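Notes follow the structure.
Just one protein chain is left out here, and the rest sit where they should.
Chain lettering (A, B and C) follows the sequence in which the chains are written, and residue indices restart at 1 in each chain.
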């Protein structure tokens, strides 16, 4: 029988952690958030107070070892994920972990081994899979509405580059930004990528180039069964957050447009115009953060399976490493070269 | 100084009452819902339990007279509004009242007199004014983006007629459904309607005609300064809830389309297609229910003014009565004929 | 057997006459334009020279009596139509006549009697029926794609008012401009209008009001079987020629948008925008002028029937007269009042 209510602990009360906390507290009837941890005491306390969470702590082990906790939501910095995952898995807690699991494949493998050994439910936070637009495209593929996928095109552009300090420690465009698109490519086409070819440059901000990174990239993906995908990234679309895809297949195509704050069309003496699309991910993808957690809670209450396993979460990291290598070597790179 | 938190009582725990209760409980940080009343004991208790509201009752006077209550949200049946308004006003509570205030102008005037005497904040629940699409059109008018309004066109169609029993006690199409559009017409154009001409018939369901009502109506509105508006209503649009408007003016036009569950366009061998629009008002207008309450809470905390006064809430009732008369007499009816 | 080639004469070499001449000369393989008449000698000669038409004249009777002419295309001023129709019919020529046949119902009846007596093919130039957009909506109605029509909405706005001198002798907005929409209303719904109610004013140019006319009108049409239609007219839409319709029925709706010079969408830092729609009827409806003539030629070669008979061409004139009367009397007017 399903557990009636899932008791959860949150590790990490930063921006995305607070979004999850809010959803757990207010929007998910089957969830009960009992404790929040953050390395910064004020962050943990503020979050607990605002959302009336019974306990807070600076020590994540008080969450993973908490006897009243069934599942842990991990939103702490990426380099802490492994340690928290190991502790939670050892304590038999189900785990929701923000993406990426880690930036190092060896450490990811350690995490996944711990999860497998503990037989807990594990879900990675690639939230876009839970967005209504992308889900509709996926549905079109799954239900045969467009036949066999032949070509994929993903546009993924941010409204403005992050601060240069962030860029420097982000792991680079492919790891920080394209990783969502790598996951989406596999999800939409339903096939594995075998080779990537990445091009691009720092066209938006020269300081990003000086930091050894790029801000504008076009990545070509070759799938196992012959489909080819393209990802177009930019750190700055002046018109706002640009998130569109198109899958073309033997039986038709499915494409999605951006989301807009309203549907108003204004016709004047010079142009016909509308307002800009929703500006950034918190507005654009808010509902997807709720839905991914709702599905995690369902999975945890049933003890599995997860809609987005650790093994699936590993592959976009491989792709990001391959893309970086391709860009540096200026040649296509096969994923088997990465491991 | 603003009150830090507004304490509210809810009267009526039906469908719309529960939506407001949910918002008060979870989404509005400045609100504290302390008591819920419903004539049905189970409805009151269920609502209180699910949302952890401290008190519940079958007697609305326990809400209006509650010493810990600053404001009352009235979602009980329309014919009870007057009594609850009088009690709440007498007790000095601010009042949010679902539309319409009443179907009888004399009773509306009693309610408004009580509110004026008590000097409390009063807001009517014409939620569509708080919808992002309609607000954008209103903004276009207010900011001169389309010049002086000359023509208005409102499409307002439901996905399916309500049960015939509901229709029989609803007061008729103009009072039950068009009333939203009457309010919207004044809101968007920013002028008063002086005459209406209503046409239509029962084309969707003959039982509606047998009940003396119509299910398909086109209403022509003449405004004081020369603009003309048209409202098209139907009780059944097979493609779902159809809510669009266009304002045409000396400097351009603003129009809005329906909202859709996703932006996906599917191109196949026969057609290019998309999914149907959001099906009905709970999905389509959910955000507007939240925003109207948020603005009420702000107004109540500042002790006014209300964004949608009782005087404004009275006029659409006059228009509905005039439209009914026009339809029965088959001639244009001036609002001054109604009172 | 069909006649292999139809020999035509043109009466009237003004703007629309030259469009037809061009089409007859260059685009319609089954047509042979042998003579052009215009009361102005230079107009007739210029047209003949530019298009290599063998003969030209200032006397329309040389066209109607021409032994080598099978059919006459009448593009002369409206008040000359009757005389030319009588002459052409008497000579047994098929007749294509620009709209309206006449502005006086008695004179129209004389023309139609002459045509009937002569048993020639007669077609009226309501070109919009031959436009791809309107035809698609009509097809949707005819083929049951939207069920039984319940509501019709026509938007028909010009980019700018004509010179005031033109307005003064035009017969007024309803006869000059709305007449196209009256024809379209019947065509799209496939039913007869029994009553009209016309409202409006001179909101664009006060001189139009001083001339006893209006420049902004909303006309409500009641059809025999319960459908209701609305026409919105304006002499000035600052964004260009605005030609849209929507038919709503028991099984769905069909709507058309304007035509644009290109499909480009430009996203910038302020708005998402596109260019204005095609500016006026010569650009917007050019293809329809060709198609109506092509169908006339087919009909004439087969000796009938016409796709748009004189009887059909008479009704919009009745509607225009009724609309004018409604506007003046400020009440609905039944078409049977007009005759």
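Heads up, the rule we're going with is that contacts are C-beta pairs under 8 Å (C-beta built on N, C-alpha and C of every residue); 3 or more make two chains touch, one makes a residue touch a chain.
Being a predicted model, the structure only gives us computed values, none of them experimental.
Considering the full assembly, C:261 is the residue among C:54, C:92, C:261 or C:339 that touches the omitted chain. Set against the missing chain, the residues A:9, A:171 or A:200 yield one that touches it, A:200.
Checked against the hidden chain, the listed residues B:272, B:287 or B:336 yield one contact partner: B:272. From the options A:220, A:286 or A:338, the residue with contact to the chain not on display is A:220. Contact between chain A and the unshown chain involves residues 147-148, 150-151, 153, 155, 157, 197, 199-201, 203-204, 216, 218, 220, 222, 226-228, 230, 232, 234, 236-239, 242, 248, 250-253, 330-332.
Residue-level contact of chain B with the missing chain is found at 237-239, 267-277. Not every partner is drawn; the one left out touches chain C at residues 25-27, 132-133, 135-137, 140, 145-146, 251-259, 261-269, 275.
One rule holds in what follows: only the chains that are shown with their structure count from here on.
Chain B and chain C have CA centres that are 43 Å apart. The mean-CA centres of chain A and chain B are about 39 angstrom from one another, to the nearest whole unit.
Listed for chain C are residues 237-239, each touching two or more other chains.
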